[in-house]
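Missing here is one protein chain; the remaining ones are kept as they sit in the complex.
== subunit A ==
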């Protein structure tokens, strides 16, 4: 329905259901056997190297071939306790599948992500938890943030016998898995089921509505616990810095995505008829594609540099284009026009100037009744005393910060590529380092 402005209920009920269903449904056993058979069991396999959590991919695929997806899942979880989510949200085309020799050979990699999901879904569906806790250590560790980094760290610590308290600012645990990823990548409330499953290890208690700097302080945590892990992500959002940025209809993409993930009724969620998304990353793609899936007529993503500089992968950009999103590159917003509410966004094409990227005189306007900002997030409320690097918490290889007995990982640190899987690797490695330090 071509209702102007920002309106809910643009689609029929089954269109919503169809649009937000599993993008890549689970393999059935025969499909999994055929897909697994394509793996060459490479020596020193490039896919393992390409995985930030270094899952032994050829081994788990061979275990699927041999008819034991549950054993395959154990191989995955040994390296990555959030292997179920990573199977759904990893940009595999730039990681394991991008490195697959069959991608090089024939442009058709082994479908590692889907095979990983096949294995992990089966083990998780069995019920029970595949790991047991070590003898209690008597040590207590505080984890700030129940996102991928915090959960991986907490599980690693609980497994080793430590008691963990997770402090989560939001209402629900899961972090970006719960609030920040496109709904069609992780439907059926998978993020919450996964958190519940991880917590089954025992020894982890979760305290929601506890934000660092508001409800708790780093000093307080350090006093109460033997060690602290910070994995609170990035709470702040970059502003556009142009006139009209505060008009009605201008929003942060992360809020839109979170609202969409939390709603029980997609048809009640309003979306513009003409939507413009500013940015070139995964958040921009997720906001743009989901606007389209909610029934927006025209959705345009605008990025200030060339396509090759976009942090969203080619696969994601192709998916956006297939969904009907128009992608404009080398243009930056210069003004947001409207009379109270947003009506148009004015852009200037960009060029390389003496001082970097600058606006040229060539301009164009896009009609818009909704504008999403997706130009990056920032660390907010950094506790004093923590050294920063590039605006994020500075850590060494094992996640140690500049403050004694405080570790950090995930998006709030500078190390990774802001992916779920890198956050898991950092949380996992920090847990190992914290354990070594506590028991050393």
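Assume a residue touches a chain if its C-beta (ideal position, glycine included) is under 8 Å from a C-beta of that chain, and two chains touch if they have at least 3 such contacts; residues count from 1.
Convention: contacts and distances are computed from a predicted model.
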item: Choices "Aspartyl/glutamyl-tRNA(Asn/Gln) amidotransferase subunit C", "Bifunctional ligase/repressor BirA", "ABC transporter permease" or "dihydrouracil dehydrogenase (NAD(+))" - which one is the UniProt name of the chain not shown; value: "dihydrouracil dehydrogenase (NAD(+))"
item: Listed residues A:3, A:65, A:193 or A:378, member touching the removed chain; value: A:65
item: Which residue of A:14, A:28, A:44 or A:384 touches the chain not shown here; value: A:44
item: Touch residues of subunit A, complete complex, unshown partner; value: 30, 33-34, 36-37, 40-46, 65, 101-102, 104-105
